[in-house]
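Before we start, here is the structure in question, set down as structure tokens.
All protein chains but one are shown in place.
Lettered A, B and C in written order, each chain numbered from 1.
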Amino acid sequence: MDSKKIDELLKLMQRRGVAEFTFEHEGTVLAVKFAGHAVAAPQQVVTVAAPIAAPVAAAASAAPARPVGGIAIKAPIVGTFYRAAAPDAPNYVNVGDKVRKGQVVCIVEAMKLMNQIESDVEGVVLEVLVDNGNPVQFGQELFRLGPV
Amino acid sequence: MDSKKIDELLKLMQRRGVAEFTFEHEGTVLAVKFAGHAVAAPQQVVTVAAPIAAPVAAAASAAPARPVGGIAIKAPIVGTFYRAAAPDAPNYVNVGDKVRKGQVVCIVEAMKLMNQIESDVEGVVLEVLVDNGNPVQFGQELFRLGPV
Amino acid sequence: MFRKVLIANRGEIALRVIRACRELGIRTVAVYSEADRHSTHVQFADESVCIGPPQATKSYLSLPAVISAADITRADAVHPGYGFLAENATFAEAVNAHGMTFIGPSPAHLRQFGDKLSAKAAARAAGLPLLPGSHGSVETLDEAVEVARAAGYPLMLKAAAGGGGKGMRVVEDEEQLKKVFVITSTEARAAFGSGLVFLERLLRAPRHVEVQVAGDRFGNALHVGDRDCSMQRRHQKIIEEAPAPNLSPDLRHKILTAAARLVSSTGYVTVGTCEFLVEGDEFYFLEVNPRIQVEHPVTEMVTGIDLVQLQIRLAAGERMPIRQDQVETRGHAIEVRVNAEDPWKFTPSPGRITGYHAPGGPGVRVDSAVHEGAMVQPYYDSLVAKLIVHAADRDSAIRKLLGALDEYVVEGIRTSIPLQKLLLADPAFREVRFHTRYIDEWLKMR
Partner (left out) sequence: MFRKVLIANRGEIALRVIRACRELGIRTVAVYSEADRHSTHVQFADESVCIGPPQATKSYLSLPAVISAADITRADAVHPGYGFLAENATFAEAVNAHGMTFIGPSPAHLRQFGDKLSAKAAARAAGLPLLPGSHGSVETLDEAVEVARAAGYPLMLKAAAGGGGKGMRVVEDEEQLKKVFVITSTEARAAFGSGLVFLERLLRAPRHVEVQVAGDRFGNALHVGDRDCSMQRRHQKIIEEAPAPNLSPDLRHKILTAAARLVSSTGYVTVGTCEFLVEGDEFYFLEVNPRIQVEHPVTEMVTGIDLVQLQIRLAAGERMPIRQDQVETRGHAIEVRVNAEDPWKFTPSPGRITGYHAPGGPGVRVDSAVHEGAMVQPYYDSLVAKLIVHAADRDSAIRKLLGALDEYVVEGIRTSIPLQKLLLADPAFREVRFHTRYIDEWLKMR
């Protein structure tokens, strides 16, 4: 495929309003994306990553990215999530409460140790994302906070 | 697939309101995404063949696509290429000769049979691409013809 | 030993032969159609030659194209793989006539075993048990009726030149025989060029047991263990295993020695397969496959013998490198054929493989010619890969295979994997309560 042929192809595609195309012929591959087109997924026009959609393991508790808005407080360690210091104690925080930076918001138990988890942000509790006594993974969202 | 065929395809797809498509035919692949379409997650628009660049075997005689211009006469069978009917006979054709459709231009020997190869096009011989007595693969270019 | 072998095939078997040649220090020539330009067998051979357009009749099945490719690359032997020209006696003759070696049996043996009637005659001469029936073609309806009365119903009426389940009719009684005799013969003539038909007792629930055999030019013949290939859909094998499970030692011994006896008495050279039907404690000769078979890996896994290397060495005139008492089986092996097809409708599913992950680890073997980005062509058979596992016993092998199928990811095309997972988990398979029509009946029940 010489440059004449390529130019011909480019002109043709532009004329027909093409944003991107790939042309493959006898081992030659031409992949083109025209400028001025906001096309999503810019990383690898070609050779799509296509992470193998294999039997995706059911996570102990898959962290759902529920788009409630606001900022999340995430679990800094793996363990069991408790909303209160003891079964009969009041919850550290409830929906609607204002939370300061450094305030304890819950406990994550790991290796029999009760780790007090402090908020690293400020805001009002919009939602509690994990039920009391449930396991949480590292990085799992625990609370959603909105602006004060 | 020439540009006329491609243009035809593009028009057809546009008329039917297609946003993106992939067309594959006998080893040729064309993947196109039209502009002006907010296409969601173009996950596998392309998936280029990406033939693994493995130890590519040396073909018995790799068919080089030498861009001399003009039209090619290709080998219709595998075998040994001879320019003349016998070692002491004159070449069927030489550079500069005019060739008619149906004219014998060479011999390809296969299974001890001398197969006379006829030209399926008309023109003037610009170049002889294979040396006398050399092996040729199916589809390998033998001669280049220019306009009369 | 050969210096350079041309492989007249494509796909996984072409790659299998390339691997065997490489280990034997033999150079390889791949041939390919225009559709297979980027195929794995072309990439991994030492040389390659384009022999024609995508249609198999004009490329892989074209005798002049293949011979000529061997000629111009100065190959000294041709390996036909399976399918295509593998059992074509004319092709084998042409290879020999061009001063090259056909890696397979002689043209005479291809003819002998290519014809059902002469194959059965050879088996009978070697003392192998045959199914009751005509033991040869029946010419007239009267003759057929007489043979049928002696053999007993139900019977199969078969075209002598048929195969793969084609040209066959079940006959339940004399009335039906009278109805279908002429039409079967007429159809056979139209379909296979020969109207010869024969009669054979129909077994209701037989198992398909076959024996891997080998012979050399010095009269040595041996068996390399048995396989069970009863799990078939419309006579197409789907799951194969070695050894055949639940055979009594006595019956197994009888079957194995019968097969070796046939090799010995016919002077067969290179490797082949002797197929039997087994019902209860009885076994009956079915046919000989004079080639390397798709399912040969299960035998390799349990015996540790490389059958393709053995085939090449025997074709090159070497003496049998092993004695019968050196053939030992260890553990159990199962193979499934991963086909590019809809697992339920069995319609072909060619296309580009957009995601690929093959299973691995101990006891897992993959014979394939595909990879991510590879194109499964619509022109040829739908076998994409063979997955073979080997474990200490049959139950472990089934568990291993199920795990490996779970790991097997093929995206962009549909494959037979979902069907195979169900079949492997089926109690009848686990408990060896199956026969050659089991899958067909199972599919009807679903």
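We adopt the following convention: a contact is a pair of C-beta atoms (placed from the backbone, for glycine too) under 8 Å apart; a residue touches a chain by one contact, two chains touch by 3 or more.
Given the structure is predicted, the values throughout are model-derived calculations rather than measurements.
The omitted chain makes contact with just one of the residues C:G193, C:P249 or C:P362: C:P362.
Although one chain is not displayed, subunit C still touches it through residues 15-16, 19, 22-23, 25, 40, 44, 297, 300-301, 304, 306, 330-331, 355-358, 360-368, 371-373, 391-392, 396, 399-400, 403, 406-407, 409.
Although one chain is not shown, part of subunit A still touches it, namely residues 47, 49-52, 54-60, 63, 77-80, 109-113, 135-140.
Convention: only the chains that are shown with their structure count from here on.
Averaging Cα coordinates per chain places subunit A and subunit B 49 Å apart.
Centroids of subunit B and subunit C (each the mean of its C-alpha atoms) stand 37 Å apart.
Averaged C-alpha coordinates put the centre of subunit A at 51 Å from the centre of subunit C.
Counting partners per residue, subunit C has 37-38, 354, 372-373 as the residues that reach two or more other chains.
For subunit B, residues that reach two or more other chains under the stated contact definition are 27, 44, 47-51.
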